[in-house]
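Please see the structure below; I have some questions.
A single protein chain has been removed from this complex, and every other one stays in its place.
Entry: subunit A
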Amino acid sequence: MRILVVEDDAEAATAMVRGLTEAGHEVTHAVDGAFGLLESQKGGYDVYVVDRMMPRLDGVGMVETVRKGGDQTPVLFLSALGEVEDRVTGLKAGADDYLVKPYAFAELIARVEALARRRETGGVQTVLKVGDLEMNLIARTVHRGTTEIDLQPREFQLLEFLMRHAGQSVTRTMLLEKVWEYHFDPQTNVIDVHISRLRSKIDKGFERAMLQTVRGAGYRLEA
C-alpha cells in the first residue's frame, strides 16, 4: 500500500521509511506539515503517518486541514513521550490512531496495516469468514467447521477484531486499545492470558492452529 510519512526528524524518518519499505509498502516522505499537506493533495495514499511536533505546520494543523479538505485517508498520529492530552488532541484533530514514540516497528507496521485494512472493508458485514472459522455478527455465534464454539462476550469481541484483521499482525497494545478500549500499561501480559483462553476454544482439537503468536509483535489469525 502507499504510505505518506510526515516527519521532520531525518533519522526517525529514514528508519521509518526503511522499516515500512521492508514490510512491502511504497513510502513517500515529507519533511514537515506543509510539504505533507502538498503531498497529500496529490492523492492516492492509503495511510498518512504524521508526527505531532514539526516546524511550520505541525501535525495537528496538518490533519485538521486535510480533514477540512474532505480527505478521509486514515491518519496515524505520532508523538514523543506520550501524554494523555496529546492523544486526545490528536484524535480530536481527526487522527484515527495514535502511537507514542519511541515505538516498536512491529507496532507501527501493525497499526498502519490495520488502518489501511479498515478502509478496505467498508460496508456492513453480517458474517465474517476466515478459513473454516465463521462468525455470525447478528446471531453472535461462532463455528469452526461444523463445531459450534461457545464464547464469552469479550472473547467474541476479541475474535471479531482478529478476524477483521486476519492475516495481519496485531499487537497486545492494539488489542487492549481496540477491544477493551483502555489506554494504560497492564504491567503483566493479561492480554496473553485472554488470547490463550480464546486459542484453547478455537484451536483445541483441530489439526491446524489458526491463532499464531508473532514473535516480537503480537498475534495473527491465519486462515
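Simple rule for what comes next: a residue touches a chain if its C-beta (ideal position, glycine included) is under 8 Å from a C-beta of that chain, and two chains touch if they have at least 3 such contacts; residues count from 1.
Quick note on the criterion: contacts and distances are computed from a predicted model.
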### Query
What is the protein name, per UniProt, of the chain that does not appear here: "Ion-translocating oxidoreductase complex subunit D", "cytochrome-c oxidase", "ABC transporter permease" or "histidine kinase"?
"histidine kinase"
### Summary
Among the options A:A10, A:L38, A:V127 or A:V190, the absent chain makes contact with A:V190
## Note on the structure
The listed residue (A:P55, A:G69, A:G145 or A:G216) that touches the chain absent from the view is A:G216
### Message
Residue by residue, what part of subunit A touches the chain that was omitted?
### Response
81-85, 88, 102, 104, 154, 180, 182-190, 193-194, 197, 216
